[in-house]
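Let's look at chain A:
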Amino acid sequence: MKKFLGILLLLAALAIQGTAQPQQVTPISFWHGMTGVLQGTINALTDEFNAQNKDVKVNLTLQGNYDALNQKLLAAVVAGTPPTLSQMFPDWTAKIIEADALETLGDLINVNIVGDFPKSLLDENTFIINGKPTLLTVPFNKSILTMFYNSDVVKTDDLPKTWDEILSKSIKFNKDTNNDGKPDIFGWGLRVYPEIFATFFHQNGGSFFDKAGCLTINNTAGVDAMEYLVKLKGQSLYQGGFLDAPFGEGKVMMYIDSSAGLGFAERGSQGKHGVATARLPRGRANSDGMIQGTNIGLFKTASDAEKKAAIRYVEFLLSVDKTIFWAQQTGYLPVRASALKDAKWLEFLKTAKGANHQAIVDQFVNGSFAYPVEAHISAWGAVRGFIGDAIEKIMQSKASPKDALDEAAKLSNKEMKKADCI
Partner candidate 1 sequence: MNSTVTFERKLGWWRLRFGAGRAITYLVLSVVALLILLPFFWMVTTALRAPDEELIRFGPLLIPRHVHFENFVQAWETAPFGRYFFNSFFIAIVTTLAFLATSAMGGYAFARLRFPGQHILWLATLGTLMIPAEVLLIPNFITLAKWLHWSDTYYALIIPWTVSAFGIFLMRQVFLQQPKELWEAARLDGCGHLRFLWQILLPQVRPTFLTLGVLKFFWTWDMFLWVVLFTNADDMRTVTFGLYRFTSEVGTSYELWMAASLMSIAPIVLLFLLVRRQLIEGISRVGLR
Partner candidate 2 sequence: MAQVLVRNVSKHFGSLGAVNNVTLEIQDGEFFVLVGPSGSGKTTLLRMIAGLEEITEGEILIGERLVNDLPPAERDVAMVFQNYALYPHMSAYENIAYSLKLRRLSKKEIERRVQSTAQLLGIKDKLKKRPKELSGGERQRVALGRAIVREPQVFLYDEPLSNLDARLRVHMRAELQALQRRLKTTTVYVTHDQVEAMTLGHRVAVMHEGQVQQVDTPQNLYAKPANTFVATFIGSPPMNLLPGKLQEQEGRLYVVGEGFDWEIDSARVSQLHAHIGRSVLVGLRPEDLLLSDKASNHRSSLNIQIRVLERLGDMVIVYGDHGECELTAKLSPHTSVEVDQSVWLEPRIERLHFFDAINGQALG
């Protein structure tokens, strides 16, 4: 036993030794939560950057997943040991700026790039600092809600164009193959999380905040949207997990989810049936889809040299070439307007692999929105949680849409310290 311990300790000592290595270049760190293809792509891009820029060494660190990254980031900010750069969702950013830990990256990178961001992306990265709208972070892996469908079964004419058509057209595909009186193949697959609700709410003409800054999800537009989703649940395959699995198995013909899931939808359907994408059906007010995904922030704790290196790296990632490469590899959106008109991108859309990006990009350019800037407060993480709780209660018929949304609005306004709203 003693011998065994001794060997373990020795090996440990060797392992610790091995991690240190001397460097003459400016090292910067970039924390992220991307796995699989995303990790492979960012690794490739970073290797390329490091090769081109001998004076900089970008160290990518995967922090397991976004949840772990979030917690580590907050702890590191409090401890004063954040990385140079990190991926972050807007509600994390809101929390981090309370510690005044972020540089205004939008002011530091090339103005041509900033001017080239589509509006919904600018909205999402803008925070009110000292009463002034400020582009704190820059968009990176962005996706948008999109409709996926089984192109072997669902023809273009079958695609719903409105909410009413979702109900009337998808039900035609419901099938009871084992004759137990309940359908086991569904026209529509449904998974409801706050961003799905936000999209239906938005399409229903709702806006999250009134002029006083109170959360208004419990107004007619919100209640109506939830009532619609409950009705849709009644004729759909409803589940909490990703829908690409039942879709691949041919149990679901259509569903709405993040465009970033395209790769998984294609992989799951490979050799079984075709996959296609389409614009979202139109609600009462519009047919917009919500922007999702993370942005990149630069921390104040970095030295000037590190900041300069980091800006170069970010500009590299956001260059037209690289954002196109990133989108081609991962299914995320190119984040620059000029990239969407770039010959290389247009070429890609014509390929078999790129075909499904057409509708996604169309959705992005002509019908996208982000959480309004009022949502960029540190309380938003909690507010999103309250909305999620309300959705769960409603979808499980534990509360009426009105009651649950009232409750969520009340809790949210309290969390945001909007006493007047309650």
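Inclusion criterion for the candidates: all candidates are chains of the complex that A comes from, given by their letters.
Rule of thumb we're sticking to: a contact is a pair of C-beta atoms (placed from the backbone, for glycine too) under 8 Å apart; a residue touches a chain by one contact, two chains touch by 3 or more; residues count from 1.
Every value quoted in this text rests on a predicted model; they were computed, and no experiment measured them.
J.: Can you pick out the candidate among 1 or 2 that touches chain A in this complex?
T.: Considering all copies, chain A is touched by candidate 1.
J.: Any idea which chain A residues touch candidate 1 in the complex?
T.: 5, 8, 11-12, 15-16, 18-19, 29, 31, 33-36, 38-39, 59, 61-66, 68-69, 71-72, 74-76, 78-81, 143, 242, 244-245, 248-249, 257-258, 260-261, 263-264, 267-272
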